[in-house]
Every structure is written in C-alpha cells, then in structure tokens.
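Note that this complex is displayed minus one protein chain, with the remaining chains in position.
Chain naming follows the written order as A, B and C, and within any one chain the residues start at number 1.
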Amino acid sequence: MEAKEHPNQPYILIWVILLVLTLGELGYAFMDLPKIVLAIGLIIMAIWKALLVAIYYMHLRHEPRRMWVLAASPLPLAVILVMAVLTEF
Amino acid sequence: MNWSWMLPETVSTYGPAIDQMYYVILVITGVVFFLTEGILIAFLILYRHKEGRKAAYIHGSTKAEVIWTVTPFLIVMWIALASKSSWDLVKNPANFPADAMQLVVTAKQYEWNVTYAGADGRIGTADDFTVRNQLHVPVNRAIRVNLRAEDVIHSFFLPDFRLKQDAIPGKEIPVWFEATRTGEFTLGCAELCGLGHYRMKGTVYVHTEADFQSWAASRAEEQQQ
Amino acid sequence: MSTAHLVSSLEGEDRTQPGYTGEEHHELSFIRKYVFSTDHKVIGKQFLFLSLFFLVVGGALAGMMRWQLGFPGQPMPGGGIFPDTMAPGGIILPEFYNSLVTMHGTIMVFFAIMPLLVGVFGNLLIPLQIGAPDMAFPRLNMASFWLAVPAGIVMLAGFLVEGGAAGAGWTSYAPLSTSSEWTGVYLGQQLWVASLIIMGFSSLTGAVNYITTVINMRAPGMTWFRIPLPTWSLFITAILILLAIPILTGGLIMLLFDQTIGTTFFIPAGSGEPLLWQHIFWFFGHPEVYILILPAMGIVSEVLACRARKPIFGYHAMVLAMISIAFLGWIVWGHHMFQSGMNPMLGTTFMISTVVIAVPSAIKTFNWLGTLWRGDIHFDTPMLHALSFVSMFIIGGLSGIFMASAPVDMYIHDTYFIVAHLHYVLFGGSLFGIFAGITFWFPKMFGRMMGEGLGKIHFGLTFIFYNMVFFPMHNLGVQGMMRRIYDPNEYEFLQPLQEMNTFISISVFLLVATQFLFAFNFFWSMFKGRQAPANPWNSNTLEWTVPSPPPHGNFAVMPTVYRGPYEYSSPEVEADFYPQNQPPPQADA
Partner (left out) sequence: MNQSATAVMDHRHPMPGMQVYNLKLGMWIFLLSEVMFFTSLIGSYIILRFAHPDHWTQPGVVLNVPLTAVNTFLLICSSVTMVKAFACIEQGDQKGLKLWLLGTIMIGATFVGIQAYEYVHLIHEGFVPNFAAYTAEGGNLYGATFYLMTGFHGAHVTIGVLCLIFVLFRAMKGAYTSESYGGVEIIGLYWHFVDLVWIILFTIVYLL
C-alpha cells in the first residue's frame, strides 16, 4: 500500500512554515508599499501556502504523476475565466 | 412564402460589407453542405448492403486526415480574419467617425427614448429634447448613438442597417451608423426584456439634411413651450 | 494490502475482485430493485422514463408556443383549461408566452436531452462497455437520480405558483431575472434557480461517478485506446460537467440572493454587473452545448461503425477531436455575447477561437463519411437515425459559422437564425443521436427488439417534418425575425412572414403527432416485442457479450479485452465482427 512507505512525514515542519508564512503575510500586508507590490507578494505567499498544503498534507507528492495532472486541470480554466472577464473593465 | 436566403436591402454605409461577408459564408458553407451531403448520399447508395458484400478493413488514413484538418482550418481562419475589419469598424469606438452627430438613446420597458442635443449641439444641456419611439436622422451623416438602459437589458436593433447592440443599465455603450438613403425603417428590441418585449419598437426616419434640420428645429421649439 | 481489499472493507463487499457478480444471491424487495436501486442499468432506465416524460412536456410547451406563432391571438383548441392568468379563453398571454419559451428551453436542455444522453447512456453503457460489474459508487449513482426527481418537480411547480413560471429565457439574463418588478414573475423565477441548483448536484454526482468508473474499473486489457467511443464521449462529457456545472451553481446562488435577500451582484442599481452573469452563464453554457452533443457523437460513431460493418475511420483522431472540442469549448463562450457590449477586442479573440472549433467537428464529420466509404451499410432504424444525425449536424454546424463571424452575427443574433441553428444541433443532432441510441440499445435494456417497420416509419416522418419545422426558420432569421417574440405581427416588416410561421406551426403539429408512433412502438415493444438475443447487431463491444438484459453484476466472469472495439470485417476471422473479448485464434490457451 502506497501510504505505508512514508511513516516519517515532515508534517510539523510544514506546519511551522505555514505559520511563518501567515505571519509574514500579516506583516507584509500592512506595510506601506504600492498596491501592486503588495498584491504580488501576498498572492505569491498564498500560492506557496496552498501548494504546501496540497503537496504535503494532501499527499500529492506520493501520488502518481497522473494525479498531478488531474489536480491541476481546473486551474487554467479558472485563470482563463477571470482574466478574460477582467479585460471588460 | 419567402424561402430566400438573400438578405433584405441594406441602407447603411457598412451594411454592404457585412452582407458581403454573409454571402461569402453562404457560398462557402453552401459548397461544404452540398459536398458533404452529396458524398454521404453517394456512399449510402454505393455501399448499401448486398448479399456477400464484406466491408473493407480500413482503419483510417493519416494523409486524408491531415488534409481534412488543414483545409477547414485555413478556410475558417480566413473567415475570421476577413470578418475582423467590419467588426472593428462598427463596434470599436476607436474607429468611429470623429464628426458624427451625437444622440442618446435610452431604452426602458417598453420604449425607446431618443434624446437630441438641441440648438447648442451638446447633450446634457437644457435645450435637449427627447422623442419617444422615433429616431430621426439625416441621410449621409454618421450618427453616434450612446445607448443607455433604465431597467433591464434591451437590444437596439436596426435590421436595415445591420446594426444590433444591447443596451445595459448602468453603462453607456456607443455605436454608430450612417444611412445611405431616406425613408422609414424599423427599430426593434432584440433582447427579451419582459412581457412587452414583442411590442418594444420604434421607427427610424431618415431625412434629407434640410428636412432633418427643419424637423429638429420644430421639435426644439415644441420643447421650449 | 491490495487496493481492492481496501475498497472492499470500505464498501462492505469486494467489487473489484474478478468474478464478483453483485448481490443477486439474495432476493431484493421491489423497492430496492426498482425504486431505490443501485444497479446502474435500473438507474439508467429510471432516467430514461424521467427524461422521456420531460421530453413530452418540453414538446407540449413547444406546441403551445407554435400555436401562438402560427395563429397569433386565436384561442388554442382545448386551451380553455388554462386559468385566466395564462391563457384566458385559450388565448395565450404575452407573459405566459415568455414562460413557455423559458420553460421549453430549460426543460429540453436540462431535463430532457442532458439526462437522456448522460443519465441514460452514461449509466447504461459505461460499466457494460468497460467490463465493470457496476459503477464505482452505486449509492451515489442512485442519489444522482433521486436528486433529479425533486429538481424536476420544483421546476414544474413554477407553473402552479402565483405569477407563473420563470419567464426570463433559459439564459435568465440579469437584471430582468432578478426582480418581479420587471418580469412579472414572482416565485417562479426562484423555483427555476432552485431547481437548477438541485439538478446541478445530480449531474455532479453522476460525473464524479462516471470519471472514477472509467479511470479505475476497466476490465483487464481495456486500455484507453480500446474504449468504445460512446464511453469515451461520456467520459469527456463527465469532465465537462464536473468543471462547468459548479460555475453555474455559483452564479445561480448569486442570482438567488439577488432575487431574495437584496444583494446586487448583477443589479446595476446597486453597482452590480449584468455582464458578469452573462459571462458566468456562458462560461458554463458553451461547454454545456457540447455536453449535449458529445455523447450523441459517441453513440452515432458506434452505430455507424457497427451498421456499416467497418472499423471506425481514424479512431484516434475521433478521440482527439472530442478532447479538443472539449478543450476549445472553454474558450469560446464569448460568441454568445458579441452584441452584449463586451469589449470589442475580446470579441475578436472569441471570433477566432470559435471558428477554430469547427476544425475538430470537421474531423469528426469526415471520419464518419470515411467510415461509410466502402462499407456494407445496413439501413436499420438506429442506422437511419445515426445517418440523419450526421447530415443534420452538418447543417447545424455550418449555420454556426455564420454566427461565429461577429459582424454577421450583428444582424442574425437573437433572430430565428439562432433558433434554427440550435434546433439543428440539438434536435437534428442530439435528439436523432438519442433516437439512434434508444433504438440500438433497446434490446439490451429491455430484452426485446423494437418494432423495425414502425421504427422506420417514425424515422421517415420525423425526418421530413423536422426539416419542415426548422429549415424555414433560417429564412425567417434572414428576414430579420427576432426570437422570443410573442407576436411578430407587431412589426410591420415581419407581417409577410406570417404564412411561413403558420406553415412551421402546422408542421410542428405533424411532428408531434409522429412521436406517438415512437411512444407506441416503445411501449409495445417493451412488453410484446420479439425476444432479443444477446447480440442482435453482431456488435463487438462488451455489452453485447452478456445476456439481454444483463444480469445484476453484469459479467459472470470478468472479461479480458484483446482488441479495439471496431474490428469489423477483420480478415482474421470468418465473421464480419470480432468481439473485443474473443481470444485471438492462435492464442496459447
């Protein structure tokens, strides 16, 4: 069984990273920076955190490659929708 | 009964270009239609079941498939690119004639209100006047219509001018047209807007320049009183 | 520990072990067997009856609409039964007409064609064609059907409440659909939203099930490129459903809040954006129309190959074409919004992506023709329907090219040209595909053959009347007749078209009358038809290797698959077919 092969997971380490990132976000958000710089930084940190959760907690890194493809499949659609509609305004 | 595939006469400057695009597509699709349906019928006759016939054991042909992928691709891409110019001409405000006469058309359930600038030539001033369900324009002059809607979405449809544009509440959408001959034409609503949608119509009166001026003057006067 | 083991302990029984034959050993009560059944074949039949019922309802609504258009302002025969809020004295009111159009479109799309294709054939065919004993999640499958039923009831309830049924079109454009002040419809509009949200859950549970089943439950040897095309198409359709429906659900929820609790997502008076609704709707809506055609394409491919006794021409190309249709389907939604006031640059982008989608359709069309070429064509009823699918889909697809050209669409948008297009693809395409599918798999479903003579008469008349109904609509559109118009005679320039409208309406009545032949044939054959053998069409795919109808659990022994599904007229064997699970002659047995 695939799961048996990973008894010692860096779960706690990831937890610490997530916390640090959250604190980082909080501090960063209230810095006096141009809006766009803020937005980019925050989005990068959010995506980073989301990826950590998906890869470690949802065990994507132990899944076959096909599962990655599956998991990523809706993302381009989401981007297309939002980007296209944004050009309206 | 009128089984014609010919479009009715068009009276706008860009109408002929749009009609031409339509006819080009009609010819292309017509050819494709007769070709494919003809082949289909021919095959049905040629290869109908007969005693002792065994079908050919063929899984496909890469060459044929490449041909019938690339050919339609080129044709349809050409259609899209050829359509682009009339589209930009009509709908892209950057390409609108600069000296166009300005009007405001406000749609609401179930009427069209057309606001003219009045004597000062500017909209939004006291001498503006508004007429209902009538759109009076001079011939051979570009008209820029700023479309508004008060309640729900309507669609400003001038079939003889080949123009259609939705009017959206909360937005002002510009379109333009230029009539090539005088006469009376239809203004319709082409977007379902409630139970009176079917009767939300008006008339377009295309006047000569002189007639238009005198009409406008008399309306402006009426408005003053 | 094996995967199968794990599943077994979760599900209480081992469904992936070979030789698993289901629960047939213990007798099931009537309720468990026919009402709350978890057997995919029974659920498929339940969907069949449900959606045929809604097809009849949708047809009846269409008939009433056509009465008004053909004979405007005249009392409907038998129309006296309607209350004065709908049709006083049998004369249809404008607001009732709007409800008819809306409910006709909605019911046909969401409650007739979609469940017919996805609910019926998805359930019936997927496990049988891949050699599985049942769906991956039989109970979820049952839930899918039992969500569709209340959704349908809620939808129909619109006709009973005060203010009548939803009347803002099947596209329900905001802000019209957000307030009774504008539609005159009260609860009906909200029931419409609620119903579609529930129906969305039904479709979603189905989709999760189909995708898992196809990925995980295939019999040994059933590689991706040995999957029969109907299953392929249903698999791709399920992915479209999975990703498109939630977008609609999100939009519907916002719409419902706008209608009920005073939010203003789509209401400009509260700085909402009406165009946002249109984007959301069509981002779902265009994939939706491919949801409505892809399974029919799969069915037709199967029937064509089988009845022409010839391998499908370009199997790989067929699969790739479906995948690219599904993919491109996500980036063309703007073609419904060319005249909506969207950014014209964006319009150009959508025009280009839209025409490109004609290419995979072209591949499919020509491959169907290629399949017929040098075949041995048997004109049975399913084949006739499949052939008319091909020829009618060509018409519908080609009319799509006119609209794809944004400047031409400027004139024909929201005219009967669009109505003609959508019925050519949806009736000429999807519904003929469904007729082909029903007549082809009827023996597998009910264990009896469908009447062939009556079937042919039904086909012939339907084909003729159908064209008499919808072909002239192109001409109406070319003359400029708008859609969703209660009485075209209001417009002077449309008055000369009345004759044609009457002609169409009379043809509709003939078309509807013809369908009684089908209904009769259907029910008569169910009870009195000739007993069907396991494989009446000499077909290759796995569902024909089991008895008609297949037993609970489908396969007595798990089949092994040796080859692709369309090995007709193979030189390797004497017969002109070569079932997928038949071992090769020189097998080292």
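As a convention for this text, a contact is a pair of C-beta atoms (placed from the backbone, for glycine too) under 8 Å apart; a residue touches a chain by one contact, two chains touch by 3 or more.
Fair warning: this is a prediction, and the values are worked out from it, not measured in the lab.
Partners of the chain left out, restricted to shown chains and counted across the full complex, are A, C. Summary of contacts with the chain left out: across C:Gly59, C:Pro150 or C:Gly250, the touching residue is C:Gly250. Of the candidate positions C:Leu69, C:Ala87, C:Leu176 or C:Leu242, contact with the hidden chain is made by C:Leu242. Considering the whole complex, the residue from C:Gly122, C:Pro230, C:Gly272 or C:Pro443 that touches the absent chain is C:Gly272. In the full complex, chain A touches the omitted chain through residues 1-4, 7, 9, 11-12, 14-15, 18-19, 22, 25-26, 29-30, 38-39, 42-43, 45-46, 49-50, 53-54, 56-58, 63-64, 66-67, 70-71, 73-75, 77-78, 81-82, 85-86, 88-89. Residues of chain C in contact with the chain left out of this view: 1, 3, 5-7, 9-10, 16-19, 136-137, 140, 204, 207-209, 211-212, 215-218, 220-224, 242-251, 253-254, 257, 261-265, 267, 270-273, 276, 280, 557-561.
Convention: only the chains that are shown with their structure count from here on.
Taking each chain's centre as the average of its CA atoms, chain A and chain B sit 46 Å apart. Mean C-alpha position of chain A lies 37 Å from that of chain C. Per-chain Cα centroids separate chain B from chain C by 31 Å. Taken residue by residue, chain A touches two or more other chains at no position, since every residue touches fewer. Looking at chain C, residues 275, 345 sit in touch with two or more other chains. Contact residues of chain B toward chain C in the complex are 1-8, 17-18, 21-22, 25-26, 28-29, 32-33, 36-37, 39-40, 43-44, 47-50, 53-61, 64-65, 68-69, 72-73, 76-77, 79-81, 83-84, 86-88, 90-92, 109, 151-153, 155, 157, 159, 162-171, 173, 186, 188-199, 201. On the side of chain C, the complex with chain A involves touching residues 1, 6, 239, 243, 247, 275-276, 279, 283, 330-331, 334, 342-343, 345-346.
Chain A meets chain C in the complex at residues 1, 73-74, 77, 80-81, 84-85, 87-88.
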